[in-house]
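Below is one structure; the comments refer to it alone.
With one protein chain removed, the remaining protein chains of the complex are shown where they sit.
Labels run A, B and C following the written order; every chain starts at residue 1.
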Amino acid sequence: MDFTYTILIPLIPLAVFLILGINALKIKENVAGIVGVGGLLASTILSFYTAFQYFFKVGKVDGVYQTFVEKTVWMNFTDTLAIDMGVLIDPISVMMLVVVSTISLMVHLYSRGYMHGDQGFTRFFAYLSLFSFSMYGLVLATNLFQIYIFWELVGVSSFLLIGYYYTKPSAVAASKKAFIVTRFADFGFLMGVLMIGYYTGTFDFMALNNPAALQDLSSPIMQYSGITFMGFSVITTALVLIFAGGAGKSAMFPLHIWLPDAMEGPTPVSALIHAATMVVAGVYLVARLFPMFYFVEDGIALQVVAYVGGFSSLFAALIALTQHDIKRILAFSTMSQIGYMMMALGISGYGGVEGLGFTASMFHLFTHAMFKALLFLGAGSVIHAVHSNVLQEMGGLRKYLPITHITFLIAALAIAGVPPFAGFFSKDEILAAAYESNRLLFWVEWTVAGLTAFYMFRLYFGIFWGKERVYKHTPHESPLSMTLPLMFLAIVSAVAGFVPFSQFVSPDLAGYTTHIHMNIAAMSVGVGVLGIAIAWIMYKKETDIADKISSAFGFLYKWTYNKFYFDEIYLFVTREIIFKRIAQPFAWFDKKIVDGTMNLIGNSTVDISKKIKGAQSGKVQDYAFAFVSGVVIMVMVFIYFMN
Amino acid sequence: MIPGVSIYEILTVTTLLFFIGIYGFVTRKNLISILLSVELMLNAVAVNFVVINKYLYPDMLQGVYFSVFIIAVAAAETALAISIIINLYRLATSVEVKATETMKY
Amino acid sequence: MDFSSLLLMRHEFVLTAILLLMIVGEIFVSEKNKKNLVFLGIILFAIHTAIGLLPLADGTLFGGMFKTTILTHFFKSVLNIGVLILLLQSGDWLRDKVAGQQKASEFFILIFSSLLGLYFMISAGDFLMFYIGLELSTLPITALAAYESLKQKSSESGVKLILSAALASGTSLFGITMMYATSGSLFFDAMTITASNLTILGFLMFFAGLAFKISLAPFHFWTADVYEGAPISVASYLSVISKGAAAFVLMILLFTLFRPLESIWINLMYGIALLTMFIGNLFAIRQQNLKRFLAFSSIAQAGFILLGLLSVDKLGATTIIYFIMIYVFSNLGAFGVVQAISNATGKENIDDYDGLYRTNPKLSLVMLLALFSLAGIPPVAGFFGKFFLFMAAASQGYYLLVFIGVVNVTIALYYYLLVVRAMFLRKSENSIPHFNSKPMMRLGLIITVLGILSLGLYSPLYEYIFEISNSIFKL
Partner (left out) sequence: MDILSLFITVPVITILFLTFTKNLQQVRIVSLVGMLIQLGMSINLLFAYFKERAVNTDMMVFTKDYVWFESFNIHYAIGVDGISVALLLLTSIVVLAGVFISWKVTDLSKEFFISLIVLATGVFGFFISIDLFTMFIFYEIAVIPMYLLIGIWGSGPKEYSAMKLTLMLMGASAVLLVGILGIYFNSNADGGPLTFNLLEIAQVNIPFEAQKLFFPLTFLGFAVLGALFPFHTWSPDGHASAPTAVSMLHAGVLMKLGGYGIFRVAMYLLPLGAIDWSWFFIILSSFGVIYGALGAIRQNDLKYINAYSSVSHLGMVLVALLMMNKTAWNGAILQSLSHGFMTALFFALIGMIYERTHTRDIHKLGGLLKVMPFISAIYIIAGLANLGLPGFSGFVAEMNIFVGAFENADLFRRVATVAVVSAIVVTAVYILRVVGIMLMGPIKNEEFNDLPASTWYERYGVYLLLIPIAGMGIAPLWLSDMILDSLTPFIARF
C-alpha cells in the first residue's frame, strides 16, 4: 500500500504559508481566509482518507497494523548516520493526523469570524498554516531528528502566534517566555537525540522501536547500553532528556510556566496550539518512543514520565481552582489533563491488555483535544461577546449566548467525565490502568478527577449563571462562522467516546477489546458529580461561600492563586542570577580586563616612548657619550663572553 | 725606531692621548675646544699608525702613508668644521655647545 | 702599464668629470644663467646613470686597493638611480629657493663628491681607500647639512654632524690601527684576521664608526637632529644613499674580511638589531616633525637590515641588497612628498597634513604607497624586502628575533598609520590647499612609485641579485 501522497498533507499548508506570508501586506482578508481554510480543508480530507485507508482498507495484516515508511536522505552526518525526511504511517500518527486536521480546520473556520476586521488577518492565517505544516511534519516524522526539526518549527510558530498582538508588551513577554522555556527544554531533547544518535547509531524510529532488538543487549542499538551515566544506562539518560524536551512542550511541572502566559495569544490559537495539538506533542513523543521507554532498563525512564505526569496533573488542578482569568483556568486544566496522559503512558504495559494505559492515554489525547478545543473556542466566543476574560466580570450569559452555553456545557460534562460524554470513557480507561499498576497514582488521579469537575463547573456556572453583570453593550451570540465549529466539536465530544479505540491503537499494534470497568467508573463518576455538586452550591447562585472558604484556607488560597510562586522563582533566576550575576560581570570582564589588557599593551608602548624621549637631549656631547659608552659596553660584553 | 723606547710606552701615550681627546670632546663647553679634542684623537691615531708601522712591520710603509692621509683629512675636516662654526656664530653669536641644543627629543 | 684597466673605474671617472664640469660651469656661467646649472647637473647625472648601467668587467686596480665586481657595479647603479631621483626631487627647490643665492652648483658638487666617496668606500680594497672614501662621503654632506647658511638649525645640524662624524671616524681609525697591529697589513686580502682580543677590540671600534654612518643604536643619536636641521634633500640623501651604501659596505666587510670573527659579530648584530629596531620605533611614535619622524623610521629600517646579516651566505647578501634597493625607493618617495609639500607651503608637521587627501589626492597616494612600503604591507615592494629579510634570519633559526622583528613591524605600522590617518581620515578646514607639484618633482615621484609598485612583484630582479651576489665571496 502506498502512502506517499500523505507527504501532501504537510506540504499544502506550507504552500499556503508561503503564499500568504510573502505578500502578507497585499492579500485581502477574505482571500486569505478562503486560501487558508481551503488549504487546510484539502489536508484534512487527505488525512481522513489516509485514516480510512489505513484502518479499514489495509487493516491488520495477520493481526498487526502495518507501519509504512516513505523517506529520503536530507543530510548526511557520517556514512552511517543521516537525517531522513519522510512520512511514517502507523496507528498513532494516523490518529494524530485526524486530531490535528479536525481541530485545525475548526479553528481556521472559527478564526475567520473571530479575527474578522483585524489588520493582521492575513499574517494570522499565514502563521496558522505554518503551524499546521510543522505539526503535520512532527506527527509524520520518521526519525528523532525529523521530529526535533518540526518540534522547533511548532515552537517558533507558537512563538509567532502568542506574540501575534506584538504591540502588547504582555504578549511579547509571553511569547519570549514560551520560546525560551521550551528552548531550554529542547536543549535537553537535543542532548538526548545526540546521545541516542551516538550510542545507538541511528535516529530511525523503525530501528529504535524494535522490541526484539531492545531486549537483546548485543543488538547494534543496545550495544552501548552497558555504559552508564550517574548509575543509569546512557540510553535511559537519553530517554529522560528527551522526555524533558517533551515536558517542556507539554508544560509538565516544572517547565509549565509558559503555558498560562501563552494565553496572551488570540483565543483560537490557544484552542489549537495550547490545548489540542502542540502541547500534546510531548505525549506523542513519548508514545512514539514507547517501546524504548518500556524496554530499556525495565522502563526506569517510564517511571519518571509517570510521576512527573501525575504530579503535574494534581499541581495544575489545584492552581486551576483559584484562578480568575477563564483562559488561564482552561490552560491549567489542559496542563492537568496532559499530566493524565503522561501518567497513563508512564504506567502502561506493552503487550495486549497490558497496554491499556498507552491506549487510554492516546484515547484521552483524542477526546481531550476535542472538548478542550471546544472549551477554548467557547471561551473565545464568550470573550468575543463581553470583551473580557476575567471571571468576575461575567455571569448570567446563558440567555445571550445560547449555543455557546450548550456547547460549553457539553464540553464541561465531557471533561468532568460524566457519561456518556467522551471524557468519561478515556478517563475511565486511564483510571483503570492506573488502578491495575500503581495505586498511589490512581488515587491522585481520582482526586484530580474531582477537582477537575469542580473547577470546570465553577467556570461554567461563573460564566453562564451566577449574578447578572451590567455589560457596556449587551452581549450577542457570535456569528455562524464561529458557532458552527462549536456545534461540530460539541457533537464530536459527545459521541467520540464510543469509538472502539483500543481496536486501533495499542503499543504492540495488535489492538484488543476493552470494556467499561464498572467499579472504577462508579468511583470516578461519583467524585466527578460530587465536584459538580459543590460547584453548583457555591456558584450557581451568587453566594459568599466561596470567599468564606478561600479566606478559611488563607495562605493555601494565596499559594495556589499565585501558582505556588513559580513565576517569581523563574524571574529571580533569570533576572537576578543570569542577567545580573552572570551576564553583567561577563560584560564588565570583557570591557575592563580583556579589552583593557589589549589597550594596555598599546598605551604602554606609547608611554615608554614618552618616557625615553629625554635620551634625545639635543646635546651633541651626550650623543658622543652615548657613542663612546656604546663602544665600551660592546667591548665589555665581548670580554665577558670571551673570558 | 727610537732606541730605548719600546712600542708599549708609545702606544700607552697615544691611547692616553686618544681618550683624553674623547674626554675633552665630552666635557668641553666650547665648540672650538671640542674640535681640538677631536684633533687630539686623530693625532693619536696617526702616531699609532706610524709607530706600529715602524716597530712591527718596518718593511712596508702602509701605516706611514695612512698617517699622512689622516693628517690631510683632519685638516680638511677642521677647516670645514671651523667654517660651519663661524656660520653658527653669525647666527647664534656664540660658539658654546649650548647654542646647538635647539633641536631635541 | 696598460691604462685600459682604468676603465674599471668608469663610475668614478665619469662622476669626477661631471664634478669638474660643474665647477667649470660654476666659474664661467653668467649670473642669470646660474639657474640652468641645475638642469645641466641633473642631465649630466642622468647620462652618468645611463652609462653606469652598461656592463662592467670585474677586476682590481692599484694592487688591490680598488676592486670592482658585478655586485659593486650593480649597487653603484642603484645608488646612481637613487641620487638621480633625489636630484629630480630637489631640482625645483634648488632653482627657486637656492639658485638665487648663487649656490645651486655647490649642491651638485658636494653631492657628487660625496657619492664619489661612497663609490670608493664600496669598492675599497684596503683600509686606506676605505677611510678616504668614508671621509669623502661624509665631509661634503656635513657642508650640505649647513647648506642653508641663513638658518641656525641648518648650521646646528652641520656642527652636530661633523663633530659626531669626526668622533666616529677617530674611533674607527683607532680600531683600524689595532687591526693593523695584529694583522700586519691594511690590504683586505693580505690581512689575516684571527679572533685575538686586540683584533676583536679593533673590530668593535671600527664597527662603531660604520654603525654611526648607518645610524644603528646606540650610535644613532645625531640622526634625528641632523635630519631636522638639514635641507630635506640632504636629509633624504643621508637616510637613503649614504645609509644604504654604508650598510652594503658593512655587509661586504662582515661577510668577507671579518668572516673569521663570525661567531662574535653574529651575536653583536643580533643585539644591535633588537636595540635599533626598538629605539627607532619607540622614538618615532611620538614625533611631530616629519623629518624627525622619517629619521627614526629609517633607524628602525636599519635595524631590519641587520636581520639579513645573520645568515652569512648568498641568501643573506641577496636579501640585504634587495631590501636596500627597495628601501631607497620607498624612503625617497616619502621624502619626496615631504619636500614637495614643504617647498609649496613650508609645512613639515604631521598635523599640517590633516585632510591632505581631499586637497592633494595624488601626493597623498604617493605618500600612502611609500609608507606602506616602509611598513611592509603587500603588494607594494617593502613587504617583499622585509619578508625575505625575515626568511634570511629564520633560515638560521632565529625565530624569536623574527617574531620580535614582526612585532616591531606592527609598532612601525602604528606610526605610519598616524600619518595616513592625518592625510585620509582627518578633515580640517585649514588643510594644505591644492597645488600642482613641479614637473621635475613629479617625474621623481613617478619613478619612485613605479619602483615601489614593481620591484617586489617583479621577481626576476631578485633572481638577478641572487645570481650576482655570489661574487661577494669572490672579493
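To be clear about the criterion, contacts are C-beta pairs under 8 Å (C-beta built on N, C-alpha and C of every residue); 3 or more make two chains touch, one makes a residue touch a chain.
Keep in mind that what you see is a predicted model, and the values were worked out from it rather than measured.
Novice: What shown chains does the left-out chain touch?
Specialist: Across the whole assembly, the hidden chain touches A, C.
Novice: Who touches the missing chain here, A:45, A:180, A:516 or A:549?
Specialist: Missing-chain contact among the listed residues: A:180.
Novice: So one chain is hidden, and I want to know which residue out of C:6, C:61, C:391 or C:446 touches that hidden chain in the complete assembly.
Specialist: The one listed residue touching the chain not shown is C:391.
Novice: Specify the residue from the set A:156, A:206 or A:353 that touches the hidden chain.
Specialist: Touches the omitted chain: A:156.
Novice: In the full complex, which of A:5, A:198, A:498 or A:641 touches the chain missing from this view?
Specialist: Considering all chains, including the one not shown, the answer is A:198.
Novice: In the complete assembly, which of C:112, C:278 or C:383 touches the absent chain?
Specialist: C:383
Novice: Which parts of chain A face the unshown chain closely enough to count as touching?
Specialist: Touching the missing chain: residues 25, 73-78, 81, 83, 145, 148-150, 152-153, 156, 163, 166-167, 169, 172-173, 175-176, 179-180, 183-184, 186-187, 190-191, 194-195, 197-198, 578-579, 582-584, 586-587, 590, 594-595, 597-599, 602.
Novice: Can you list where chain C touches the absent chain?
Specialist: Residues touching the hidden chain, for chain C, are 315, 318, 372, 377-379, 383, 387-388, 390-391, 394-395, 397, 399, 402-403, 406-407, 409-410, 413-414, 417, 420-421, 424-425, 459, 462-463, 466.
Here, only the chains that are shown with their structure count from here on.
Novice: Quick one: do these chains touch in a line, a ring, a star, all-to-all (complete), or other?
Specialist: Here the contact pattern is complete, since every chain touches every other one.
Novice: Ranking chain pairs by how many C-beta pairs touch, which one is first?
Specialist: The largest set of C-beta contacts joins the chains B-C.
Novice: What's the distance between the Cα centroids of chain A and chain B, rounded to whole Å?
Specialist: Spacing between the chain centres: roughly 98 Å.
Novice: Between chain A and chain C, what distance separates the C-alpha centroids? Give it in angstrom.
Specialist: Chain centroid spacing, chain A to chain C, equals 78 Å.
Novice: Among the residues of chain B, pick out those that touch two or more other chains and give their numbers.
Specialist: In chain B, the residues touching two or more other chains are 22, 25, 34, 100, 102-104.
Novice: Scan chain C for residues touching two or more other chains and write them down.
Specialist: As it turns out, chain C has residues touching two or more other chains at 159-160, 163, 167, 171, 224-225.
Novice: In the complex, go through chain B and note every residue touching chain C.
Specialist: 18, 21-22, 25, 31, 34-35, 38, 41-42, 44-45, 48-49, 52-53, 56-57, 60, 62-63, 65-66, 69-70, 73, 76-77, 80-81, 84-85, 87-88, 91-92, 99-100, 102-104
Novice: Help me check something: in the complex, which residues belonging to chain C touch chain B?
Specialist: Its residues touching chain B are 126-128, 131-132, 135, 139, 142-143, 146, 149-153, 155-160, 162-163, 166-167, 169-171, 173-174, 176-177, 180-181, 184-187, 224-225, 228-229.
Novice: Mind pulling up the chain A residues that touch chain B in the complex?
Specialist: Interface residues on the chain A side: 613-614, 616-621, 624-625, 628.
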